[in-house]
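Before anything else, here's the structure in question.
Only one protein chain is missing; all other protein chains are in place.
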Amino acid sequence: MFDFGIITNWIHTQLTAVMSEGAAVFLECVIIGICLLLLYVVIAIIMIYMERKVCAAFQCRLGPVRVGPWGSIQVICDVFKMLTKEIITIRHSDKFLYNLAPYIVILASVMAFACIPISRGLEILDFNVGVLFFMAASSIGIVGILLAGWSSNSKYSLIGAMRSGAQMISYELSVGLSILTIVVLTDTMQFSEIVMRQADGWFIFKGHIPAVIAFVIYLIAGNAEVNRGPFDLPEAESELTAGYHTEYSGMHFGLFYVAEFVNLFIISGIAATIFLGGWMPLHIPGLDGFNAVMDAIPGFIWFFAKAFFIVWLLMWIKWTFPRLRIDQILTLEWKYLVPIGLLNLLLMVIVVVFKLHF
Amino acid sequence: MKRNVNIKSMKYEDFNDNEYIEQMLKELRDNGTNVIVGCLDDVIEWGRSNSLWPLTFATSCCGIEFMAIGAARYDFARFGFEVARSSPRQADFIMVAGTITHKMAPVLKRLYDQMADPKYVIATGGCAISGGPFKKSYHVVDGVDKIIPVDVYIPGCPPRPEAMLYGLMQLQRKVKAQRFLGGLNKGISEKEYERLMREDTNKAEDLKEYDESGLA
Partner (left out) sequence: MENRVDIKERMNAIEPSAVWSEAGDGMFKVPVSAFRGLAERLRNKEGFDFLRSLTGMDWGEEGLGCVYHLENTSTGENIVLSTADTDRENASLPSVHDLWKGANINEREAYDFFGIKFIGHPDLRRFFLRDDWKGYPLRKDYDPSLNPLNMENEGNEDEAPSYEMTPDGSYILKRHPLFEDQEYVINIGPQHPATHGVLRFRVSLEGETIKKLDVHSGYIHRGIEKLCETLNYPQTLGFTDRLDYLGAMQNRHALCACIEKAMGLEVSERILYIRTIMDELQRIDSHLLFIACLCQDMGALTVFFFGFRDREKILDILEQTTGGRLIQTYNTIGGVQADIHPEFVRKVKDFIKYMRPKLNEYNEIFTGNVIAQQRLKGTGVLSREDAISFGATGGTGRASGWACDVRKRHPYAMYGKVDFKEITYTEGDCFARYMVRLKEIEQSLNIIEQLIDNIPEGEYQMKVKPVIKLPEGSWYTAVEGSRGEFGVFIESHGDKSPYRMKFRSTGLPLVSCIDTISRNAKIADLIAIGGTLDYVVPDIDR
């Protein structure tokens, strides 16, 4: 398995050779920041394109075909369009908060994005409480959405924001519980470490029953966390026109739009990392030849393949199911997912204590 | 400098009113343009023309055909009209599909005002163009161009989806021929904007019981 740490370390030694340690670190931070944002944008573009093609396939349509081969640069057009659209100032809105809101959403999304280990040695934020940091960073997004709804001076936005507040804070709990279930299994909160522990089998296999339950809960809660159908109440098109971002135009709306798609990727990426081994290839203990072949495939391909598989799964759900109602969403969370999650956590503890896992 | 107003896999001659586009191009060319700005402009117009998002707006029969072009057989997502937005702030053009009545006229005007620049209007069907069969009625606006500026007219009652696609392509061509930098992008100053807004606010406050919820 190729370790990107070799490259990064080499760059670091080259840089320290020509400048002081502090300056080198600063320069590296800048470069990494730029790379992170670039990757963020690329992922966003791929996700939006994928969404269009996938939903077109489900709906017996073609989707974009005109711009570029198979419509592949359609999203670039949209970006140009978005950038050149007017940003409307809303009368009687709280201008500062109104303009701040999309940036908070995107900031939270970028911070959470940085937590995902893409390949061996390609972890940007990786420390011993990484899971905790990820949870904290991703929940800042709610603040942005609430601000957007509150400051827009529109009743639709306000209802949308209140819905998302109730929904996202509730589902945060289930996301946390299902991640915690795996943390119990691994006894580490560091993402790179979590991936390394899956070298002899992914957690979804190693943790068997409780891990599978946790995985399913995570998918449901994660889907709700990013406001995607069937949990897309905050922006329920047929009810609230566009929910919390009704009044946003131009690139401000674009930021919400992009953040939504990347958040979906982040949720899928984390699911892939925690349950499906992240960049770790499929290893079956005892079959060395098989494992060697699997190792030949680079880690980031493993990671993206798993992440996009889960993205596809969530898209499938989105385009099939009708939307839930707000009371049903909260019932599902508080009456079903949280108790099941808690029991599942207990089950995992029992499994770990009595060493019933593989 | 010949600007490209072609639509992929469509013949230039197949479009009917090329004179209008050519006239538009000629006027633009007469002024001359900076190469860099021109190139940048080409890219922007290419992007804009391929990403025109409609407002989901329909008043009557034509609305059903508008839904039909979004559906599987006609699928306007192929051309980049993918995302029908329900919020006027996020839409690029409004397809006036159906009759506009006296009661609806101020609402339509308001919707148009709520859209972010650059914005376009397509008048779809006889009613939106001229009042259609209801021209003589006491409650029908004979032509939306009396209220808002129209870019493309699509005749028919209701127009076939093919006609609508053709009209949408004509809009794409028009957008391609336009110039975002210089002309289309008015770029009014913050101060001017504030002034206009205040003017508007004062007018609105005269109306008793003005609905603050914004969306009509």
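Note that the chains are named A and B in the order they appear, and that numbering of residues resets to 1 at the start of each chain.
Note that in this section a contact is a pair of C-beta atoms (placed from the backbone, for glycine too) under 8 Å apart; a residue touches a chain by one contact, two chains touch by 3 or more.
All figures in this text were calculated on a predicted structure; none of them were measured in a lab.
A.B. asks: Looking at the whole complex, which of A:156, A:171, A:218 or A:308 touches the chain that is not displayed?
C.D. replies: Missing-chain contact among the listed residues: A:156.
A.B. asks: Kindly state which of the options A:10, A:26, A:58 or A:127 is in contact with the chain not pictured.
C.D. replies: A:58
A.B. asks: For review purposes, identify every residue of chain B that touches the missing chain, sorted by number.
C.D. replies: So the residues of chain B touching the missing chain come out as 56-61, 63-65, 67-68, 71-73, 86, 88, 98-99, 101-107, 109-111, 133-134, 136-141, 146-147, 157-158, 160, 204, 207-211, 213, 215-216.
A.B. asks: Given the full complex, what residues of chain A touch the hidden partner chain?
C.D. replies: With respect to the unshown chain, the touching residues of chain A are 55, 58-61, 155-156, 159, 163, 229-230, 232-233, 236-239, 241, 319-328.
Here, only the chains that are shown with their structure count from here on.
A.B. asks: For the complex, which residues does chain A have touching chain B?
C.D. replies: Touching chain B: residues 52, 56, 59-67, 71, 74, 76-81, 84-92, 153-156, 237-238, 241-242, 245-250, 253 of chain A.
A.B. asks: For the complex, which residues does chain B have touching chain A?
C.D. replies: 8-9, 43-44, 46-53, 71-72, 75, 77-80, 82, 85-87, 89-90, 92, 114, 116-118, 180, 185, 193, 197, 200-201, 212-215
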